[in-house]
Structures are given as C-alpha cells and as structure tokens.
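Below, a portion of the complex is reproduced, with chain positions unchanged.
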Amino acid sequence: MGKPDLTVNFAGIKMRNPLMVASGTFGYGEEYEELVDVKKLGAIVLKSVTLKPRQGNPPPRIVETPAGLLNAIGLHNIGVSALIREKLPGLRNLGTPIIVSIGGETVEEFVELIEFLTDAEGISGIELNLSCPNIGKRILAQDPAAAGKLLESIRKKCRLPLIVKLSPQVTDITEIAGTCEEKGADAISLINSFPGMAIDIETRKPVLGNTTGGLTGPAIKPLALKMVWDVCRVVKIPVVGMGGVMRASDAIEFMLAGAKAIAVGTALFSNPDIIEEIVQGIEDYLVQNGFASVSQIVGNLDGS
Amino acid sequence: MKQEILSNEEVAPGIFRMGIAIWKRIQSACPGQFVHIRCSSTFEPLLRRPLSIHEIDSNEVKLLYKVIGSGTKLLSEKKPGEKLDIVGPLGHGFNVEPSPESVMIVAGGIGAAPVLFLAHFLKAARKQVLIGARTGELILYEEEFKKLGFSVEVTTDDGSYGKKGLVSSLFEEFLKRETPAIVYACGPVALLKEVADTCGNCGIPCQVSIENQMACGVGACLGCVIKTKEKDGSTIYRRVCKDGPVFDASIVSWESLI
C-alpha cells in the first residue's frame, strides 16, 4: 500500500494534512519560525485580532495547573490593520493556508472586521472567536440568539470560509453549534478554553492579574473530546477539534469522534516538535490500520 | 531538540551547574539569552523552564540554576549521559557597547548565572563586578571574574564573606566614588529596581535581566509580558521572552513588578 492520503478539504480550505495550530498559541505565524516548519502544518490560525489594537490583561497572565495551563491574555493584539499591513505579506507565500481569527464586542465591530479582511490577500478562512466579552454578562458563545444574529449580519459580507469557534462553558454545546450551522457557518471550531481560577494562598489573592482565566492543555482533553463527539452527531458542517491534543493518539481520538481537522495549542509550548510527531503518528496509524486516507477515520467510531 | 547532558553537579547548596553538549545555533548566542528546557516527559510540569546561558565553550553550554520547584528539582536529578530536551538560544540579550570607558555588573544571588557569560564579551578599561548573596557559600565565580580582568567586590547578607549587607547598598556607595559608563544587573527584582532607580537618578545607562513565568518562550503566546513605559508616558506590555529578558532599565515599570 502506498502512502495514505492526508489531505483534507476543510470547508473549502485545502490542507495538506488535518493539523492546525490553535489561535493565540502560534502568534502571528512568524514567532515559531526557528522551531517549527510551518510547511508541515495543515493550516495556521492566527492570534485573534480586534478592530483596534488591545493591550490585554495585566500580568501575571499564565499559571500552570495539574496537566493544564490557565491563561488570561485578554485579547492582547495588534489590531486588524497592523495584521494586514505587517503580518500578512510575510505569510502569503508559505503555501500553508492562513486562517484569521477575529474577536469583537459588538456586531458592528465584527462587520467591520469582516469588511477589512474579506478582500485581503492571502487569507484562506476566518475564525470567529465568540469567547470575547459581550455587551451583557455573557460571552457570545454562551448566547445562541446573539450568536445567530451576529452570523446573519456577517454571513453575506464574508466571502471566505467562516469557522465559528465555541466556548465549552455552556449547558448544551449542540444548541449553539446547531444555530451556527443554520445561520450559515461553514465550520465549527471546538473548543476554546474553560473558565478557571487559581489562588495564591500565601498572598490570598488570585494568581492571575485578571482574577480568572481559561484552562487548556491535557487536563481538558476528555471534556473537549466529548463536546466534539456531541457536536459532530448533530451538525453536518465540518468540525476542527482541539483541547489538550498532546500526541498523535489524542488527535486520532478527536478524528474518530468526528473532527475533520484538529488543532494543537498548549502542546506547542512544551514541545514544538509536536507538529511533525502528530502528522507522522496519524500517517503511521492509517498505515497500520489499513486506511487509505485520513478521511476514513473521521467519525469512524464503533459502538456508540 | 535533544542534547546530551555532560555534567550536572551541585556547586553550592541547592545550586547546580549543568554542562550540555553544544549545538549549532547556540554557538552564536548572545549574553543574556536563555534556553528553554523540558524538565519532564510527563505533564508535570507541563511547561518548559527558562534558564540563562551561563557559559559556552568549545564543546559545552553551561547552565547555573537554583532548585526552586518541581522543574528545577527534576533537572537536578538528571544524570550525565541522559538527553535533555532543550531549545535556544532565545530572547533578546544584553547590548554590549563596543568599548565604553568602564562597565559595571551587579549580580544578586542566582543572578550570577547570565553575567559570567556577559563578562566574556565586555571590553572596557575598567571592569567592575559587585556580587551579592545570602551567605558566603553562594558566592560563585569570583575567580572567573578576576581572570577576565574584573575588579570584584562581594557582599553577603550574613556577613560570612565579603562585606555584610545588600549588594544594592554597596552599589550606591560605589557610585559615590565612580561613575561607570554602563551598568548591567541581574538578580531579584527588588535589587534590579534599586539599581535601576540609582542609575536613573545618576543618568547612567542600565540594562537589567528580568524573569517571569513563560509558556511559549518565543513571543507567540503573550503570556510573559511586563509593563513598560513609552516615551510619551503611556505604558505597553512587552514580552520578557522575546523583547527581553534584558531590558533597558529606564523603560521598565518597576511599580508594577514589586
């Protein structure tokens, strides 16, 4: 048998393999250049940008927890204009699809962001980060009605594949995933970090400058996997699964649960070689199990 | 990248020196840059640990580190012959001025780690180093500095060796007599702040190496930022791993760090 086919057409984005890097963990695509060969990646999702540059949260911004990382970066970013001006030109000729992640506080902000980006050169897709603070108490990802409205306002304006990234801190993730599909999302990205907290018992203060943060890394993998499985059974659009993928077997678990693509985030921090290891590991798995292409394992779960 | 550990010895109570087989990229490292080390193959700890480059010779990179928590503990248990998962050099190191008249290094505690490497690069008519530590046993590499042509003065908190007192006080006294063209400082943030304040008052350029928790170590995650001042008085967050770890002392927002 020849080499298995690893290519994936993810909502129209042609990827050489199903592995992406998760937004916010790979900066603007250039920071890792000495350590990671981006040509080995299926796609790059950039750090979420907002309309205007943002300073983000006060430090400390990160703290380790058992098998996890709690972060409160707070959308620190250079803004969409600087992204287009300073970063995209260098990324255009990599041959690896670039997905721009965007965040906003109002529908108008999202609309403006889409307008900025939809004609920019060298972008293969847009990821909507719905975990940004909303007008109300909740984030958009926790409010299916508001998320639906947002999608109605931007769908027509956006000519690029539109991936909606959801938060796991909801009662029923399939509800909002369903709404997004209905309102025209091309794909779903699951999951963003889980809200969490750490306290320094000596100072009796929260460890993070922002008091609370988001938990990522291997600790949350079982939770992320369940959400991907739940969502993949109700939507038809493709899903990119993430949350604690640390090695090839994790990536394969997500694909068996139904994810057409997977992303690594936190794992990069401890092991920049993870990209090559996972791609190789998936290939080996396909060979060992007699699959001709990676698409054959997507959702290929017995007895559930 | 996996490199072979050549040696790993406790050189003072709780302080270890590790030698690691050299690799290509590290040979062009600048003083003040760091390496990023995975201390465990499990998820405890999950993140790498940053350690400054302590010395580089023809076949090995040396690190000098203090056992603080789980990561450095695991590191201290590694044996020569084992492979270490190490990345680097990373970060923005010291700016070495071509040949100022005089240079001064102030090192507190384990802050001595990066400055010995720095000392190799400094060329000046007068070279002075002030070293401070809790107790005499922890004063490391006095001789090495001397060999490199430095005048060395030492303080210890308990007075067991050198002068009794804090190295920051020694530094202040020193400035009454002499004015170095440039000051490099490493050590606990309280020390750095005092040195920075003193230099600020006297108008002496000062570079400091700052520590912070890191995740990516390459500038991608924005997890390691500290607050810094812009010329217009506004503040922005800069990344210790990429914009630092060495900063011009005058831009650091010291209030935010103490």
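Assorted remarks:
Labels for the chains are A and B, by order of writing; each one numbers its residues from 1.
The working rule: a residue touches a chain if its C-beta (ideal position, glycine included) is under 8 Å from a C-beta of that chain, and two chains touch if they have at least 3 such contacts.
Keep in mind the model is a prediction, meaning the values are calculated, not measured.
When all copies in the structure file are included, the protein chains give the formula A x2, B x2.
The rule we apply is simple: only the chains that are shown with their structure count from here on.
Each chain gets a centre from the mean of its Cα atoms; for chain A and chain B, those two points are 36 Å apart. In the complex of the two chains, the chain B residues touching chain A come out as 25, 38, 43-48, 85, 87, 212-227, 236-237, 242, 256.
Note for the complex: chain A touches chain B at residues 24-27, 31-32, 34-35, 47, 55-56, 58-64, 66-69, 71, 73, 76, 217-218, 246, 266, 268-272.
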